[in-house]
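What you see is the complex with one protein chain gone and the rest in place.
Chains: A and B, in written order; residue numbering restarts at 1 for each.
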Amino acid sequence: MTEPLLSIRDLVTEFATPDGVVHAVDGVSYDVYPGETLGVVGESGSGKSVTVMSILGLIPQPPGRVANGEVLLEGRDLLTLSEREMRLVRGKEIAMIFQDPMTSLNPVLTVGDQLSEAIVTHDADIGEDAARERVVGLLELVGVPNADDRFDQYPHEYSGGMRQRAMIAMAIANQPKVLIADEPTTALDVTIQAQVLEVLQKAQDETNAGTILITHDLGVIAEMADRVVVMYGGRVVESGTAEEIFHSPKHPYTLGLLSSLTRPNVDLERLEPIPGQPPSLINLPSGCSFHPRCHLGQGRAVCRSEVPPLLELGVGRRSACHFHEEMSQEVARVEQETGAHFDGEL
Amino acid sequence: MTDQGRPTRREHGLQTPADFPPTHASDVHDEREVLLDDDYSDGAQIEARSQWQLFRRKFLRHKLAMGSLVFLVIIGIGAFFAEQLAPYGYEEIDVLRANTAPTFEGLHFFGTDQLGRDYFSRVLYGTRTSLQVAVVVALLSTAIGTAVGAAAGFYRGWVDSVLMRLTDLVLILPGLAVLLVAAALFGQGSPLRIALILALLFWVSLARVVRGVFLSLREMEYVQAARASGASDLRIMFRHMLPNTIGPIIVNLTLVLASAILVEATLAFLGFGVNPPIPALGRLISDGRSSMQSMWWLIIMPGVTLVSIALAINFVGDGLRDGLDPTQQET
Partner (left out) sequence: MSTTATAASEQDLHARSPLGTEILRVESLTKHFPIRGGLFRRQVGAVQAVDDVSFAVRAGETVGLVGESGCGKSTTGRCIVRLLDPTDGQIYFKGVDLAGLTSRRMRELRREIQIMFQDPYASLNPRISVNEIIGEPLRIFGRYRGEHKGKERVAELMRLVGLNPEHGNRFPHEFSGGQRQRIGVARALALDPQLIILDEPVSALDVSIQAQVINLLDELQERLGLAYLFIAHDLSVVRHLCDRVAVMYLGKIVEFGTKHEIFDNPTHPYTQALLSAVPITDPRMRGKRERIMLEGDVPSPSNPPSGCRFRTRCWKAEEICATEVPELTDRFGHGHPSACHFAEPRAVLRVDPS
């Protein structure tokens, strides 16, 4: 493989709250390569958003604190940059698309003005006409019809899907190296989601940006991601190519997600949910933080006492389970329970 | 759903707690696959902490509010037991010590006036009167405001239109002028009467707040759920809506309390307050006005008392608002 574009190393981010310290991100490492889509999946509260907010230096301080780690963008550690230097990185080298475009667009400015501003901020010499031309071009690229008229409209005149397209246009306006999309389609209906995902794919092809796609929707991951990182309780528990993750999961949590999943094209006999609740990030369970909910690890002392290391099982294939070798039997068991066929057609 | 071919419930291998016997063996537990959440309590974020505890914790952390509350409690007790605590009666004259500045001699902490009446005692009694008026105003206007707002927000439609026009009307009345006219017409003097007049003007803001809250609560799913299970209007209002309006109501109550004290003083100052001989803080200030140059304590002592009480009530109100607001993040 080529050199990674963005490397996160042992990132630790905490929040001080009256109930105690929330260990939102607890030693997370992953890489993003140019042109790839890295899916980050996990249930809500697993630290997906806090990780990327840390990358961008957007953690509110206090209560938050990036306590440890490195974020290397082409070798340069972003965590050591000043706020001024970071501002040049945000929007230019790393751009972000949020879940709710309504809160990330200013309601009193036209969409066109906001997009132009995004361009002018990082390219002061571009003239007004040239900026407009580029914005209209971008809006056309993301499939906003009548882009020239739409330029002068306000965000509330756009539908949800159109707003998200405008956000994508804004994100790619400066040809970023890394594109971060945090739950970009969660608020949208499926037909609109399909449109937006297609646009996102196109935007990525256009810019060849390395993309981090955060979502709790495994369907979106399956459609979009080249590689996948699975997070649980602020830690990475498994990573691999999308195919590996979906067809031969090496961590019981990943398997639990898959066996909880209803499928649009397959009749399952039943679902096998992960029992219990997600962990408290203030008071993570000892050892493997998944152990209270884990079928494979139940009753085994080592799961309760020792934090399993995130082992390298192959190139880019990692699992943080003491018993990852037993995962194929576990998959077979779940296949029998649910009627899903992990290795065949899903 | 097709019943054949459905696999039997899996044997999960995790034990159900022993203290958790199956109910009716007939209808409930075969090996439950739906796991009891308690089996996995290690990681769960359930924490038994009642709303009251949460509130208390947040309120206690609010130092200013706590301090103010303590201050108010002391003042309140002092005023309530004025007869027992005051060194002198409010009309009692210490001829030898007329026109004395605050001193410990003869326990005239706040000095005496021209007639030799002990000012500390008068302020204490005055505080009692002012607080009485304010509390009655606050309770009465809260009752009116809540009833009007609740009816308007719950029934909407024409009930709402009528009540809100009424509210608007009271709102645009020039308050002070109305008060003066009313005081002149219905006679000044009795604290209760003053309180009634004030209450009739003070319910408006609460009515609007309660209406707003009711309008939004009306659409809440738990209210819809109660309605769907056949709950009556009264039940919905008293059980599901009012308790969830208690925060704004209490906060508003403190605001009314503070401004009723101030407005009563203003009235007294203009000569329309509670009548002598019972002193009220406003009257004391107004009386002290004439000799302000030479006898500063006559205006400063009741004035400072008045302002501190009003401020303290406002601080407590802030604390309550923060404490009662479930969306407010603790920092």
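Definition applied: contacts are C-beta pairs under 8 Å (C-beta built on N, C-alpha and C of every residue); 3 or more make two chains touch, one makes a residue touch a chain.
Everything numeric in this text was worked out from a predicted model, so none of it was measured.
Across the entire complex, contacts from the unshown chain go to A, B. Of A:43, A:140 or A:335, it is A:43 that touches the chain left out of the display.
From the options A:189, A:306 or A:325, the residue with contact to the unseen chain in the full assembly is A:189.
Remark: the omitted chain is touched by one listed residue; of A:83, A:128 or A:267 this is A:267. In the complete complex, the hidden chain is touched by one of A:155, A:275, A:292 or A:308, namely A:275.
Touch with the hidden chain on the side of subunit B covers residues 1, 3, 6, 20, 22-24, 27-29, 32-38, 44-51, 220-232, 235, 239-240, 243-244, 326. Mapped onto subunit A, the interface with the missing chain covers residues 43-44, 145, 159, 161-162, 189-195, 198, 216-220, 222-223, 225, 241-243, 246-247, 256-265, 267-268, 270-275, 277-278, 345-346.
Operating definition for what follows: only the chains that are shown with their structure count from here on.
The centroid of the Cα atoms in subunit A and the matching centroid in subunit B are 47 Å apart.
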